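Every protein chain except one is present and positioned as in the full complex.
Chain naming follows the written order as A, B and C, and within any one chain the residues start at number 1.
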Amino acid sequence: MKDVRLFDTGFSAGEGLARFAQAVPDAGGIVSFVGKVRAEQDVKALELSHYEPLTLPGMEALADRALERWALDGLMIWHRVGIMQPGAPIVLVSAGARHRRDAFEAVDFAMDHLKSDAWFWKRERRSDGWHWIEPRGQDHNDLSRWDILTEQD
Amino acid sequence: MKDVRLFDTGFSAGEGLARFAQAVPDAGGIVSFVGKVRAEQDVKALELSHYEPLTLPGMEALADRALERWALDGLMIWHRVGIMQPGAPIVLVSAGARHRRDAFEAVDFAMDHLKSDAWFWKRERRSDGWHWIEPRGQDHNDLSRWDILTEQD
Amino acid sequence: MSVRVLFLGKLSDLAGAERDMDAPLDWAGLLENLPAGAKALVEGEKVRLALNGTLLADKTALQAEDGSEIALLPPVSGG
Partner (left out) sequence: MSVRVLFLGKLSDLAGAERDMDAPLDWAGLLENLPAGAKALVEGEKVRLALNGTLLADKTALQAEDGSEIALLPPVSGG
């Protein structure tokens, strides 16, 4: 079971989680991550832009890699694009598995790759206008964990 | 924010997740684990027994350790006891944090300790009667990961 | 003048969920009052003992007074 979507309007994380739980009734464990626009001082809005011909196929390929690498009953990746207010959900990733370790690692893997390796560009609107958010070093460290694990497989 | 509870009747994982999300409005990321009774061949019911004078204080202490060790906005640990049918939720752990890595590690840590280090005893009812579930080697491996990390702190 | 003894997990199959024993009760007295199967397990290092809700570091140092509660705790179940 694979459910990969891009939304250009808001989605309900609660409804997504409930839908996923129903779709994987035999999973003994479900790990989920919900990411929201942080309510930071002076951030009025966040815009996530993307290049659709790469973004959605990239998310599908990411889901396929996770489904191949871990023993999962299902994987859901929902991602917002467009302009969002603080507190709005940006991303929802859920994995259901027989063993919780598989579900944890699959969600962690998907989030690391969505954050650093997916075709999204972010900018924030502050009182003095829009500001692009640059790549972060931590994300590349997060990603490289998986490469090391791959070499050891 | 800390919400640690034992339930002797069923709880709704969806309601718990929704309540937690409302309780940590400033968390940029929420990681959750929902564990259910596995629908396995010939398992009619699962009974979880506990020793309350140790179990609940143990869960509180576990939550306190996680809140101390990671930068969290909140942590929820809900656990069932009693007799459950296949598909029923047993455990719900959610952590909200500014940085997703903290939330992932806190939930993973809490689950490893709940599974191997908390005062719960499980038995399954099969067609030929009740069977106690013994400790598993994997759980002790999972736990020892955290001890190694502690030594390195 | 009694001590309540609780048997958790599979110890309850061997000794019942709980028994009352005469107070005061020490380690030797506890073992004397257990059925053979439960006694063998309780003597082993894997079974922990809590007195009035607190784990004893050395269960053989048990000294239970009237009204006390002893819990005998086998290893917890895995995942």
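Keep in mind that, in the parts below, a contact is a pair of C-beta atoms (placed from the backbone, for glycine too) under 8 Å apart; a residue touches a chain by one contact, two chains touch by 3 or more.
Just so we're clear, the structure is a prediction, and the values are computed from it rather than from any experiment.
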Displayed chains contacting the withheld chain: A
Absent chain, residues of subunit A that touch it: 49, 51, 53-54, 57, 115-123, 132-136, 138-139
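We adopt the following convention: only the chains that are shown with their structure count from here on.
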Chain at the geometric heart of the assembly (C-alpha centres): B
Inter-centroid spacing, subunit C versus subunit A (mean Cα positions, whole Å): 50
Length of the line joining the C-alpha centres of subunit A and subunit B, rounded to whole Å: 23
Junction residues of subunit B, two or more chains touched: none
Multi-partner residues of subunit C (at least 2 other chains): 79
